[in-house]
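Heads up, one of the protein chains got dropped from this complex, but the rest are sitting where they should.
Chain IDs A and B follow the sequence of writing; residue 1 opens each chain.
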Amino acid sequence: MAAPTPVDLSAALVLTAPLPGDWLLILPPVTMILFGAVLMMLRNRIQWHGGIGVAGLALLVLETGLLLARVAAGGPLTMTMGRWLPPFGIAFTADVLGALMAFVASVAALAAGIFALVDIDSGARRYGFFPFLMLLMAGVTGAFLTGDIFNLYVWFEVLLISSFGLLVLGSEREQIDGGLKYAILNLVGTTLFLITVGYLYGVFGTLNMADIALKVRTIENAPLMTLSALFLMAFAMKAAAFPVNFWLPASYHTPRITVSAIFGGLLTKVGVYALLRVVVMLFPLQREELSTVIAVVAILTMVIAALGMLAQDDLRRMAGFAVILGIGNVLAGIATGTTAGISGAVLYALHSMLTMTALYLIIGRAALLSGGEWRLSGLGGLYAAAPGFAFLSLILFLAVSGLPPASGLWPKVSLVKAALDVGAWWLAGAILVSGFLSTIALARVFLLAYWRPAPERVPGKSTLGRRDQWRVNLPVAVLVLVSLGFGLLPEQPMSLTQSAASSLLEPSAYIRSVFPQKVTP
Amino acid sequence: MEALFCGLVGLFFSVAIYLMLSRHSVRMLLGVAILGNAVNLLLFTSGRLTREVPPIISAGMDALPSGAANPLPQALILTAIVISFSFFSFLLVLTYRAYQALGTDNTDDMRLAEPKDEPMPPLGY
């Protein structure tokens, strides 16, 4: 076949070359896919997996950090695949919200990856822990950075299938039990998402989020309420909000603790992000109408989660309920719908990514110190065994309960203030009461596991070598210190979440980045 | 034609939901498989049904022939089929392993990860 005759495609293609910095948009998921692929090929060299995996995650932190700096300085970025003009080409669009979430997620993943060097033994590495982790991060960052709603579904599935792999790592009986419930319920959740995407396409005839945001202002006689209610249901299922949260406490305590840390930190937050991006940005009027429903769901989620935290003996299951508590708080912010409320929700989601990863890692560290004990009734004497670690844990427990000095305080303050500003004193009350209950639960953990003298067996000096000591202590310390930094210097993160929230509520900059030629009101 | 397809989609959904409400994991799995097909059909219908002119630009032309099928739902369905196929095969292995490891396919008896009589946390020292 000869070279085809040139057809004038200038009307269909993006003809300007992308700036070198625009590549930061696409690099995070592609890097992760490449590292995952290389690790899959090196399946007989598992001694290399740890080093390559951690290097990949460090590179990811660098890329997302640069992306965040660029987006925060210069506004949203867009790149369309294969040069096709949006809305026909699949667009990747990053605004402050997406870049911020991607950056914090990769920091949490890097910490978990370093912890995994000790926690994940060579048997589990042979099952493919690091390749699965890389593909999971490709899914997470892809979901945060994509600008196309069907592409969002695809990234959801990428992260879901790698999370299945991570969940049944080692195939113990408990893991298979938890994994089956997790897999079926999450699959139903994403299928619900796909159904809604089908309806959305039937109504709008487009899948590009900026294009939908444009058309939703002018469209008439469209079943938008159905769409937004279905999206709310699907993403609430992914985020583990109250009536559809039962898969989380059933499964999150079964895998390795590092895997739990990554899941607890990142996966539910992807659901939260989708809720913010789709329900808040694309359907503002419908969110307004649904706000009472969202508020009730938020309250029930918080109350159930706080009571669940109080009732658990297994620390990993208690942490599962702590994850759900964070989701309730974020939903409360979404229910208020004001800039302050959305900004508080974003801030809480970021805080929750860091602290939930750290909480699981701390539980894992405590189990390493006490010979694999997860139950509160069997733990004790951790303060005597490792005072520095106990100090870090105390700061983290304060952060999770929303007390100063760490990062938990500011998102809670902004959420309560936003709820009071719209006159929802009951919502503010629920936030405070659930925070109080979680304080009791975590204070009990500190009292029993740290201050109580060790029960029958003395938790001897941990058997870890010097290097392994570093590898488990460093990620915990870094996450807690970052959280403390957020708490002590809140101006920078809060101004970023402010601009993220205002760009969600007024997405004209987002739309202009995808369609520069269309002047938006 | 669209109305007929809508009825078919509804039928598929009801069968899928009926099967997923079952207590046995194998039936739930079949329900999930049918649910995936229902969604594919829904995507197909939501792209409007047209006569069967393939959406391929033949040599020497610049645009699609008129009346060509909408190619986007087909691309979406292809993606969704690939994904649901891989999920189904994974779930098949997982369900089989669960049956082997737990000795039951009744989800009411799968209480290994959440035992029924778990002790409460200690109330004091």
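By definition in this document, a residue touches a chain if its C-beta (ideal position, glycine included) is under 8 Å from a C-beta of that chain, and two chains touch if they have at least 3 such contacts.
To be clear about the criterion, contacts and distances are computed from a predicted model.
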Per UniProt, the name of the complex member that is left out, chosen from "Tungstate transport system ATP-binding protein", "Phosphonate ABC transporter, permease protein PhnE", "Na+/H+ antiporter subunit B" or "Decaprenylphospho-beta-D-ribofuranose 2-oxidase"
"Na+/H+ antiporter subunit B"
Can you list the shown chains that the absent chain is in touch with?
A, B
In the whole complex, not just what's shown, which of A:39, A:154, A:214 or A:227 touches the removed chain?
A:39
Which of A:46, A:61 or A:79 touches the chain that is not shown?
A:79
Subunit A residues touching the chain left out here are 1-3, 14, 17-18, 23, 26, 30, 33-34, 36-41, 43-44, 79-83, 92, 128, 131
Could you please point out the subunit B residues that touch the chain left off the display?
78, 82, 86, 89-90, 92-93, 96
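Assume only the chains that are shown with their structure count from here on.
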Give, as an integer number of Å, the spacing between the C-alpha centres of subunit B and subunit A.
25
List of subunit A residues in touch with subunit B within their complex
7, 150, 154, 157, 161, 164, 168, 171, 173-174, 176-181, 183-184, 187-188, 191, 194-195, 197-199, 201-202, 207, 249-251, 253-254, 310-314, 376-377, 444, 448, 452
Considering only the defined contacts, which subunit B positions touch subunit A in the complex?
20, 25, 28-29, 32, 35-36, 39, 42-43, 45-47, 62, 72-73, 76, 79-80, 83-84, 86-87, 90-91, 94-95, 97-98, 101-102, 107, 110-114, 118-122, 125
